[in-house]
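With one protein chain removed, the remaining protein chains of the complex are shown where they sit.
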Amino acid sequence: MLSDPNNLTVTPPPAEPAPGSFAADQALGGVSDRDATRQARAQSVGQRPGTLTVREGSLPPRLFLISYDDTFFQETEYTSYDELLDFFRAHPELRHWIDVRGYNDLALMERLMQDFNLHPLQMEDVLGDYQRAKVELFDDNRLFLVSRMTDFTPLLEIDDDQLSIFTGPNYVISFQDDYDDCLDSVRSRIRSGFSKIKQKPVLYLAYALTDVVLDHYYPTMAAIGDYIETLEERIFNGRSDRRVLNRILHIKKDIVRFRRLVYPEREKIAEILRMHDEVIPEDIKLYFKDCYDHAIQAMDLAESYRESVSSLVDLYLSDQSNRMNEVMKVLTIISSIFIPLSFVVGLYGMNFQREAPDGTINHLNMPELYEPWGYPALLALLALIVTGQLIYFYRKGWLTNGR
Amino acid sequence: MLSDPNNLTVTPPPAEPAPGSFAADQALGGVSDRDATRQARAQSVGQRPGTLTVREGSLPPRLFLISYDDTFFQETEYTSYDELLDFFRAHPELRHWIDVRGYNDLALMERLMQDFNLHPLQMEDVLGDYQRAKVELFDDNRLFLVSRMTDFTPLLEIDDDQLSIFTGPNYVISFQDDYDDCLDSVRSRIRSGFSKIKQKPVLYLAYALTDVVLDHYYPTMAAIGDYIETLEERIFNGRSDRRVLNRILHIKKDIVRFRRLVYPEREKIAEILRMHDEVIPEDIKLYFKDCYDHAIQAMDLAESYRESVSSLVDLYLSDQSNRMNEVMKVLTIISSIFIPLSFVVGLYGMNFQREAPDGTINHLNMPELYEPWGYPALLALLALIVTGQLIYFYRKGWLTNGR
Amino acid sequence: MLSDPNNLTVTPPPAEPAPGSFAADQALGGVSDRDATRQARAQSVGQRPGTLTVREGSLPPRLFLISYDDTFFQETEYTSYDELLDFFRAHPELRHWIDVRGYNDLALMERLMQDFNLHPLQMEDVLGDYQRAKVELFDDNRLFLVSRMTDFTPLLEIDDDQLSIFTGPNYVISFQDDYDDCLDSVRSRIRSGFSKIKQKPVLYLAYALTDVVLDHYYPTMAAIGDYIETLEERIFNGRSDRRVLNRILHIKKDIVRFRRLVYPEREKIAEILRMHDEVIPEDIKLYFKDCYDHAIQAMDLAESYRESVSSLVDLYLSDQSNRMNEVMKVLTIISSIFIPLSFVVGLYGMNFQREAPDGTINHLNMPELYEPWGYPALLALLALIVTGQLIYFYRKGWLTNGR
Amino acid sequence: MLSDPNNLTVTPPPAEPAPGSFAADQALGGVSDRDATRQARAQSVGQRPGTLTVREGSLPPRLFLISYDDTFFQETEYTSYDELLDFFRAHPELRHWIDVRGYNDLALMERLMQDFNLHPLQMEDVLGDYQRAKVELFDDNRLFLVSRMTDFTPLLEIDDDQLSIFTGPNYVISFQDDYDDCLDSVRSRIRSGFSKIKQKPVLYLAYALTDVVLDHYYPTMAAIGDYIETLEERIFNGRSDRRVLNRILHIKKDIVRFRRLVYPEREKIAEILRMHDEVIPEDIKLYFKDCYDHAIQAMDLAESYRESVSSLVDLYLSDQSNRMNEVMKVLTIISSIFIPLSFVVGLYGMNFQREAPDGTINHLNMPELYEPWGYPALLALLALIVTGQLIYFYRKGWLTNGR
Partner (left out) sequence: MLSDPNNLTVTPPPAEPAPGSFAADQALGGVSDRDATRQARAQSVGQRPGTLTVREGSLPPRLFLISYDDTFFQETEYTSYDELLDFFRAHPELRHWIDVRGYNDLALMERLMQDFNLHPLQMEDVLGDYQRAKVELFDDNRLFLVSRMTDFTPLLEIDDDQLSIFTGPNYVISFQDDYDDCLDSVRSRIRSGFSKIKQKPVLYLAYALTDVVLDHYYPTMAAIGDYIETLEERIFNGRSDRRVLNRILHIKKDIVRFRRLVYPEREKIAEILRMHDEVIPEDIKLYFKDCYDHAIQAMDLAESYRESVSSLVDLYLSDQSNRMNEVMKVLTIISSIFIPLSFVVGLYGMNFQREAPDGTINHLNMPELYEPWGYPALLALLALIVTGQLIYFYRKGWLTNGR
């Protein structure tokens, strides 16, 4: 009846090209924010307030229950909601984490809503398409928390999933539409038995879940930072083409998107910190204060990267301009040297003839042509012109690559 | 006397070219904000405060009355205001939605104002040219709500109409100057009988109307997002010309305009949430809080698109610069190859003759001309020059298209 | 003794070139904010606080008195201040608007200050060079209001004059240094007898004056909007030269200046709305709230235009760049076609002679020269080169004008 | 013993080149903010809090005492601090302004600190290198005011000196490290005997000193405004070279610096206005409110100039681009005309000979060469080509200077 919790095999994600590799190019999105468009289109379907609907393409739900107190621990995947509920109700002395993954069972969702007295509007936020991070108080002292879990895909997109958490007197219910998540570290901390989670009230578990999501912002940021470095190197190695600008703007879009994700996270925690001590005791607040520092530092990092990206755009444009300059210099040097030379040799190609048809000799007509030293002297003159110009261009620094 | 409410034929809008199509080009406005100018000009006509006037070109009013309670439902279009009023007054136990479409009857407007005790200044806002979204409290606990309903036209304009709502103890009066609107989903929800609207006080109806307007912002945003993608593809396919910049700036203007529309909407709802619980009960506020989330998300989307558009401008300018670069490279490659060649062949076109008129032979004068291998060697030299330059340009990457 | 108020001839302003016309060009100011400099210089003269001085070049004062109550109305221009005062004091039961136009009589100004108990510092603000819009409370419940009346001159300047208003229990004193103003609509509303002004306390008159100034911002904005459209059309018709940039930046300066004018106006009204109900009764506040909406909408319009202007700058710069592109393309096409051709014909101009001076024939030396098909074949080759290049350029789209 | 106050000879500053003149060029600083660097370096010397040290290079102190009441007035420069103190202590019924110019006497500074009960930290601010404008309350109701006096030097630098003021029950002590200052107008107002300063408490003197410093911001601003106009004219007269950009950026730096100076001034006065009425009586606050308006207007002016300067940068860059355009057009016109001509004449320079060495005549070989009309026809053809191109360029508007 019960699956063995020790058998919970979390399928590893398939090997993917590293985000820095330019191999993933074909599938790379552009600068337009397609996520935003998708989101706008999804929102526009027009949910009626207070009517539960499940987002298309969501997964069939899996139910996990982690029950623990200072000494006890049990982790189970239930295939039947009723059994879960029975166990939950039979053990009011334990603390429980009901971990729902996948939404695609409207009836189940509605039962959860009723059994745990969740507000329909909040349940809509859970099942809906997109909800900014937020916290809401309901039933006087219960919390409804929405967090957004991020991931940086090899296609340079920020992928974000929603984690919704309801707290109760001795339980936490979490909802997400994904079987794999970033909460495993919390699970293993409870499992390990040494964690504070086991000693503290369930609010601490809510905090731990919130915190672990925030912690997962840093690898996303680090991946973005690495990619910015890759782009910078490309520009410096003179391999910047227009795809590089595209990527720069793409990363800029990601950073903007990331800020849009983190900013409400900070707001959320600030609101938690402002809540009455009866809702959130002072000692739990201390932990959330730590969260707050993390959220601010994530914002700082995003700002930092934003500056870097805007510097990259400056570099790219200046590089583009430099390259134009280089092209112009080649043209100018070659034209400036050879056009005058062409004139000189053209001069001696004219048909001013010393001997007029009537036999008279016109000594003014290019006497050089008839002197033994004429041709060598001319060649010397041409060499002189070339040398003079080369010296001029060298002095201007146009012959060295650096400028 | 009464038209059959089931016969309410809503004329479908004529088939229009898709917003993405470039066919609509002739009529496309520019970057200057003509709506703003029109608005400024309209405002400048100088309404005297407290004097009702009807905007030129507004439609003759049509009066609809939806009356309902938990069980009852009736939807009627009245041709006579008196009959409407009679029915309304005869049924104080019902909840009513008086839906006025079209303003062009000053006498009727003044009667409505007096019968429902509306404030002249607010009535002016209803009939005037442009009013930002706002909420005002009057008669201690009645609400006056202004919303702006948006539409994205095939000409890439954001078209916005005003919806003004007054609440009363058991009724809601809505005003708009358009027969077709985006409120049909609310009507059909009441009609269907299952909606919460029928169980909740009229304030919930006011909320539903406000919410449906907000929900209609998303398709507008999605249309803008689609169009941004179209423009991006055009630039990437190398088909960007100056009209593309015009469109980008046009869309940017639209987004700015959209933000101007949504921002007061958010303010409005925030003000509603700050109102006293006696005016708006806590449970209705919960629904408005949901609205607030939607307004913030619409703002977020607008910000997102704004970033995308500014990236598009960067892309466009860089593309323009790239193209100049390409032109210069063609010029430079061809000039650099052929100008030196021309010099060489010019050299051998000079009239330095081996045999002076007096018959003496000057062996210094271009001996190559007289050698059997002279001409082939020269051709070989020319070929060498060309090859050398091509290698140089290839190494610089100027021969490949990508840079 | 009294001039006939019905004879008040308001001299119409002289016919001026339309703001959109480029005829006014000579006198057009530049991008530097000369008004600001003038203002800075004026302020720097160093008024001693509390010492009344009259701005140089101000007009000799004219005194108007409009006295009214619900039924009575009288409008008079007084040439003697004493007579005005006598009438004013003799009729405490009436409401009065003392309308002072022109400051150039220090003695009169000081008498006004004393008779109506105005504060010296405020009187300085009245007579001084420039005062932002503001409101101050004095004598516990009297208001001192400064508004700035704008005008858009044919030279594309925003001209602004100051209107200072003091309220009293049954009177309003207004000061301005101009005989013609934008307050005529208020005057005629009082004259007409139907206006609310006659029924409401004098505070309503103060409101009406404030509002009419705000209303006059819209024609200014509309004129700016029209001019932006003119500029945009010029750029699109390819008639943009550097004067266009100058005008764009000029208009931008005007808009910035306009925002500097409107922003304190909004602040002023917000401060009025925050005042205690005993100073400004709730029902008058409702009217000021309407003003507030207008001020915000004027700010919105200014923001809108600012965006338009910044888009215009983008358009202009891109246009400039486009034109450079076009020049380069002409150069490149012509050079690319003819420079290779020149090389080919130069080749056949070389003096490699088939017949060496010693009579031996070198068959390697350009045999084409001696073949009957040589010359036509060469011409065909040249034509081929040209055709090939034209096809290449056509494919690149360089021959069509559009790019 | 006492120097005669009527003999106070204020040495006039040496004749300097006008700020607008480009003669001062050599000494002109660049865009880097050397003042800031100097300030940073000075601060980094590491003063120990609470230890008085005197800034290197400060002047030996001169002590002035102005004592006055409604009727009495005496102005003296003391060479001995003890005598000053004796007089001051002997006349508690008078109001005193102790005016200390120059810091370079640590012992004297410490005596002043002890005799007038000044706080060591504040005294450090007085003697230190740089202190933003601020106000601090000490001893419950005494004020410590720091103002910054500005000057616009001929080298386009904003020179600022610090004025520190301590108030006491019947005295004001001012410190500055300069013998000449901008406070003379206050002194002469006291001297003249008509000023309000003589009738009001010493706080009014503190106000007057603060105000006169603020008033001196306007000439600085006006000088900057004048200089912006000079630069604009230079660009318009086509005399803009790279030095002009340098100056524009220099002025921009000055304006930024000016804002940094004025902003805390505004903050300072706002804080004064928020102080308790017992510290600053309501009627003195009214005067400070006037100051506040001035500070805001100075900020407004600075913003205004900032916009102007950024427009100047746009103008300059567009001018630079225009000039490049012009260069390109000359190149293109000349190349486009003569390169094809060169080809044509090259064509007829080829050695396709009618008469082959074997005497056969090839009639296909350039028959024009042998026709009587050949040469004139060719010249006509060349003229035609030239004319055609000139028409083309004229139509493009490239021959007129304007574009």
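When the chains are written out, they are named A, B, C and D in that same order, and each has its own residue count from 1.
Basically, a residue touches a chain if its C-beta (ideal position, glycine included) is under 8 Å from a C-beta of that chain, and two chains touch if they have at least 3 such contacts.
Given the structure is predicted, the values throughout are model-derived calculations rather than measurements.
K.L.:
Would you indicate which residue among D:Arg242, D:Arg274 or D:Arg395 is in contact with the undisplayed chain?
P.N.:
D:Arg242
K.L.:
For the chain left off this view, which of A:Arg38, A:Arg55, A:Arg189 or A:Arg259 is in contact with it?
P.N.:
That would be A:Arg189, which touches the missing chain.
K.L.:
For the chain that got dropped from the picture, name the residues of chain A it touches.
P.N.:
These residues of chain A touch the chain that is not shown: 185, 189, 195-196, 208, 211-212, 215-216, 218-219, 221-222, 225-226, 228-229, 231-233, 236, 286-287, 289-290, 293-294, 296-297, 300-301, 303-305, 307-308, 311-312, 314-315, 318-319, 321-322, 324-325, 328-329, 331-332, 335-336, 339-340, 342-343, 346-347, 349-353, 356-357, 362, 364-366, 398, 402-403.
K.L.:
State which residues belonging to chain D touch the missing partner chain.
P.N.:
Counting over the whole complex, chain D touches the hidden chain at residues 30-34, 36-37, 39-41, 43-44, 46, 48-50, 119, 121, 124-125, 130-132, 134, 136, 241-242, 245-246, 249, 252-253, 256-257, 260, 313, 316-317, 320-321, 323-324, 326-328, 330-331, 334-335, 338-339, 341-342, 345-346, 348-351, 354-355, 361, 366, 369-370, 372-376, 378.
Keep this in mind: only the chains that are shown with their structure count from here on.
K.L.:
According to the touch definition, list the chains common to the neighbour sets of chain A and chain D.
P.N.:
none
K.L.:
Validating interface symmetry: for the copies chain C and chain D, is the fraction of residue numbers used by both over half? Same or different.
P.N.:
At the contact between chain C and chain D, which are copies of one sequence, the residues are largely different (under half shared).
K.L.:
At what distance in angstrom does the C-alpha mean of chain D lie from that of chain B?
P.N.:
Distance between chain centres: 43 Å.
K.L.:
Using mean CA coordinates as chain centres, what's the gap between chain C and chain D in Å?
P.N.:
Distance between chain centres: 27 Å.
K.L.:
Send over the residues of chain B in touch with two or more other chains.
P.N.:
321, 324, 328, 331, 335, 339, 342, 346, 349-351, 366
K.L.:
Can the chain contact pattern be summarised as a line, a ring, a star, a complete graph, or none of these (other)?
P.N.:
line
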